[in-house]
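Only one protein chain is missing; all other protein chains are in place.
Let's turn to chain A:
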Amino acid sequence: MKMADGVTMLRRNRPGTKAADFCRWPDQPFEEMESTLVVQQYIQQQICHDPMNVTQILTPPESQDEGVWKYEHLRQFCLELNGLAVRLQAECHPEACTQMTATEQWIFLCAAHKTPKECPAIDYTRHTLDGAACLLNSNKYFPSRVSIKDSSVAKLGSVCRRVYRIFSHAYFHHRAIFDEFENTTYLCRRFTSFVIKVGCADFTLNSSCFRPDRAIHGGSEMIPVKDNEDESCFLVTKHSPWRGKYKRIFSIGTAGVTTYNPTNMEITNRWPYSDFMGALPGPNANHGQVSLA
């Protein structure tokens, strides 16, 4: 409820405000905000304004400290991810999903315990979110919300990684819930873009082995790049920080690059050339290592 006269605009949600009027006040430009929680205010304002416009939400204002920007966004993601967790609580029973998995091979262990434990999926989700809350609010690593220590920025990456698995589990095992949630909040798409922008993409995305932004754009994971004809294929060893080394067939084609699992010839990944940013020789160039960005 805003004041009718334009003298002072009080951005308050007073008791008695209707749900539709919650936070319904005119946007305030970033420069004019005066509080210690400006970044959170700004992000929430942008989201309220247009949740689909991912780029605009993720663009920091000028001269905004990058660490703080990442931190506040991550807080906002954990906040909104609660909605997915609530929906999963109804459906993801420990009897059905006894482990936290996304695709076949990998079981994710819950890091919230003293020794990583194999929690059922719903417990993993809850513990990860609770653990993220503890970490992001801990006085030890994040004592202030206006400046972030450099040593703590690294923690953000690990939170991203674990949180991402929640998305992937929901995508693969509870597709209906995932779709419904995504269509209202566009959270996964935003999170993926965030992760790429922020630079922890390689850790995060490889480990969860799916690209939901692709998924949203309608294509199924497993169909090849359109009009791609494999030109030359190589049997390669893929080095992944999480899964170690494993064999793949690396195929360079007309429209993109595809990798296949040699055991069952299933497509495990494909990238159209438009996604490529560069290719560099890897650290052991003699042995033919290449990293693609």
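Throughout what follows, contacts are C-beta pairs under 8 Å (C-beta built on N, C-alpha and C of every residue); 3 or more make two chains touch, one makes a residue touch a chain; residues count from 1.
By definition in this document, contacts and distances are computed from a predicted model.
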- Item | Protein name as given in UniProt for the chain not displayed, "Inositol-1-monophosphatase", "TAF1A polymerase", "Striatin N-terminal domain-containing protein" or "Probable glucan 1,3-alpha-glucosidase" | "Striatin N-terminal domain-containing protein"
- Where A:V54, A:A85 or A:L156 are the choices, the one touching the absent chain is A:A85
- Item | Omitted-chain contact residue, chosen from A:P61, A:P94 or A:G199 | A:P94
- Item | Given A:M52, A:C134 or A:A154, the one touching the chain that is not displayed | A:C134
- Which of A:T17, A:S147 or A:T254 touches the missing chain? It is A:T17
- Message: Even though one chain is hidden, which residues of chain A still touch it in the full complex?
- Response: 1, 3-5, 10-19, 22, 25, 35-37, 40-41, 75-76, 78-79, 82-83, 85-86, 89, 94, 110, 112-113, 119-120, 122-123, 126-127, 129-131, 133-134, 136-140, 143
